[in-house]
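== chain A ==
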Amino acid sequence: MGINVIIGYTLMFIGAFFFLLSAIGLLRLPDLYTRMQAATKSTTLGAISSIIGIGLMKEDILIKSIILATFIILTAPISGSALIRAGYKVKSPMTDKTVVDKFKEKEGE
Partner candidate 1 sequence: MVNLANPTLLVVIPLFFAFLSIIISPFLKKLIKFVPLIVSALNLVVIYFIGVKVLYGSIVLGTTAGLNPPYVIILAVDKLNFIIVLMVNVLGFLISFYNIFYMKEEPTDKFHILFTLLIMASSWISITGDLFNVFVAFEVLSLSSFGLVGYMRSKDSIEAGFKYVVQGILAGSLLLIGVVLIYAQTGTLNMAHIATKLDYVGSLEKLVPYVLIFFGLAVEGALFPLNSWLPDAHPAAPSGISAMLSGIVTTTAIYAIIRVTVTVFNYSAFIPYLFIIALLTLFFGEIAAFFQKDLKRMLAYSTIGQTGLFVLAFSVGTQASISASVAQMVNHSFSKAVLFLVAGIMIEAQGSRNIDDLKGFGRVNILTSILFVFAALSLIGVPPFFGFFTKLAILQTLLDFPGFLGYLSFALVLFAAIIEGVYFYRVFKILFEKSDKNFQAENPWLVISPFILVLILVILSSRPMSVLNFTNDIANQLIQRTIYLTSVLGGLK
Partner candidate 2 sequence: MIRKIVYGVFILIIIAAIAIFMSNYKFGVDKMDVGKYYLDNTVPQTGAANVVTSVTLFYRGFDTLGEVTVLFTAALGVAVLYFMGENKRKQKLQESNFVTKIGTRVVFPFILLTGAYIFMHGHLTPGGGFQGGALIATGFLLLYLAYEETSIDRKKFYLVEGLGGLTYVIIGLLGFFMKGSFLANVLPNGTLFDLLSGGIMLPIYIGVGLKVGSELSNIIDDLMCEVKCEEAGGEE
């Protein structure tokens, strides 16, 4: 077993761990905005590390996996922000613990 395989497995394990975290976060967090954090941020990280892990294990698809990871980095935040924005526009309720609403402050000016 080469060193790349070990690194690959480690990365895939990390990716799976992040997926698990985001799943727990989706269930446990109180409102849409915090849940979207779990659904986008940690999922992005999980996806990237598992894809690159697979790429390290099979060298012929390494370049493809890096390109894929780049695409995920580029697109996931955009869709996440668009979703959250849509949620804000339809006035999805916030949790009581929210202390600051920067968007409202900016719009209010």
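Structural remarks
Rule of thumb we're sticking to: a residue touches a chain if its C-beta (ideal position, glycine included) is under 8 Å from a C-beta of that chain, and two chains touch if they have at least 3 such contacts; residues count from 1.
Criterion applied: all candidates are chains of the complex that A comes from, given by their letters.
The model shown is predicted, which means the values in this text are computed figures rather than measured ones.
This complex places one of the candidates 1 or 2 in contact with chain A: number 2.
Only residues 71, 74-75, 77-78, 81-82, 85, 89 of chain A touch candidate 2 when the two sit together in their complex.
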